[in-house]
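Chains shown are a subset, placed as in the full complex.
Letters A and B mark the chains as written, and numbering starts fresh at 1 in each.
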Amino acid sequence: MYNRSSLLLKVSPPTEKEYGLLAESQILFSFLHLPVAKKTSVESLLEKKVCAIGYELIEAEDGNLPILQVMSEIAGQMAIHIAAHYLQSGDDGRGVLLGRIPGIAPASVVIIGAGTVGRTAARVAIGSGAEVTVLDKDLSRLRELENIFHHQVATRVATRYNIARAVQFADVVIGAVLLKGERAPHLVTEDMVKTMKPRSVILDISIDQGGCVETSRPTTIENPVFLRHGVIHYCVPNIPASVARTATNGLTNALLPYVLEIADHGLEAALHQNRGLRQGVCTYDGSCTNPAIAKLFGLETRKISDLLFWMPEPQDI
Amino acid sequence: MYNRSSLLLKVSPPTEKEYGLLAESQILFSFLHLPVAKKTSVESLLEKKVCAIGYELIEAEDGNLPILQVMSEIAGQMAIHIAAHYLQSGDDGRGVLLGRIPGIAPASVVIIGAGTVGRTAARVAIGSGAEVTVLDKDLSRLRELENIFHHQVATRVATRYNIARAVQFADVVIGAVLLKGERAPHLVTEDMVKTMKPRSVILDISIDQGGCVETSRPTTIENPVFLRHGVIHYCVPNIPASVARTATNGLTNALLPYVLEIADHGLEAALHQNRGLRQGVCTYDGSCTNPAIAKLFGLETRKISDLLFWMPEPQDI
């Protein structure tokens, strides 16, 4: 049904206008982040029977999200350099080194979320010499972090009490809470932000999914920061766009296998063979196939496996 | 002769105007960097019989320069975060991540000089995931670096050929050549700069001592960079000033023992007892006591030990 030549590759989520320009029965391959999109955009996908595949939802065999992971690795690393920039005195900042000199307490970096963004941010923060605390609800993720970084990182269970306490003494707070296809919860409340040190820095990397800091709202690369309760907020949605060359290379590496599969076998066959690619499909032939999005916008869900004409054979021995 | 209450503490080198405001027989305790000062400034120190002690020349017992070292540790760490900033796409930059994602060549950071600045810059660059090469003329310093960082850093002898080759493929070049009380040599020539990649970044941290890159010239925190041969040059002389809070703490820690010694025993006694403090004296009672500076400005040198009234007793068993 879908013609593979209609495949449209994009890097950042389509704007409202771009949604309007899509053709009937087109294949759209892009970051989508539909939970923070407008309902009209989703409706336009359904009406035009677009097959919309969100990079951020494609799963590898091991359950990871390989495309999102590359972007997360870039964002996590960038976050620390960006924080270091806003900690400088230049922009009326705290004048604090994101690093370590003997005999003096180093900058304190608090990371909410121990996923890919959190882990890569932790790696660079540790490598810079900061004092790093990572909070997550999942003990096994914290354990994994301790196995990788040994005793160079402090871990805490992400209870309200622990978050409030860590944020209060932080020079930098990195919001790195990403839930598959859902809005991020507000783990850092406005009351917590009020207790923070003057000119400390918040980077809310989960702003793509609504943000995990109550006071954050999306900003742009042109005007990346705003001040709220004396705290610098950096909430640019698509951080990797700031290192376009690296991001393009990384995205290409991660996308290539999927694009080749569609190009070689056609969309339907690719979706049949590749369960992970199927996971990325948000709309197909006029139906919403992602339960979380459907629920959010009050739509019906249909299973993509019911919509495809033939199913893959079971693998066994 | 000198009254300890006349002690004037400064952080950054005096401006020409400030040199004019010094009192007769004052004790000036500051970063001086006289080799790049004007001759009139030096003459003013001599005429007013100021005892000028340069932080950057004070030696510890182990031959290190403890005050300079703290500032160098800050500058070295800042350098990598600053470079990361200018590698971003935002300012018409290369759009390259100063970090590492699997499967892609990371940014290449080349550091000229394996002293404190070079070593701390290397530490943060490695911690950020960059590919790091350090060049120095002294094999034993490179050996020491390999002992600290094991196989995470590449070292090369700083021959003209090796420098030219490394610079050509670099995303970032850090000039970190500091010679005690001398002008830095131009190890990176203009011809080498011409071969560099478009929008790669040079940070010349030795700009305090004249710079070790031929195309670099001092810039300011307000206008920190300029473009030459398509390469971004960052040449702010006093980088630690950008993290004023950390720099002040660090400087205080390092200076305190010397200030206490002068306050408790008077300047002469302190100079007698403390050979390392004596090393910092550039002018004393109208004479220039630092041979390198004297030579540079065509002045006579006198030994500080000849000018002091009494010498410390020899230590023995």
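Here are a few things to note about the model shown:
Just so it is clear, a contact is a pair of C-beta atoms (placed from the backbone, for glycine too) under 8 Å apart; a residue touches a chain by one contact, two chains touch by 3 or more.
As the structure is a computational prediction, the values presented were derived from the model and not from experiment.
Here 2 identical chains are displayed in place, and the whole complex they belong to in this file is assembled from 6 copies in total.
Note that only the chains that are shown with their structure count from here on.
The geometric centre of chain A is 41 Å away from that of chain B, both derived from CA atoms. Across the complex, chain B is touched by residues 70, 73-74, 77-78, 80-82, 84-85, 87-90, 94-104, 120, 123-124, 126-129, 221, 241-247, 249-250, 253 of chain A.
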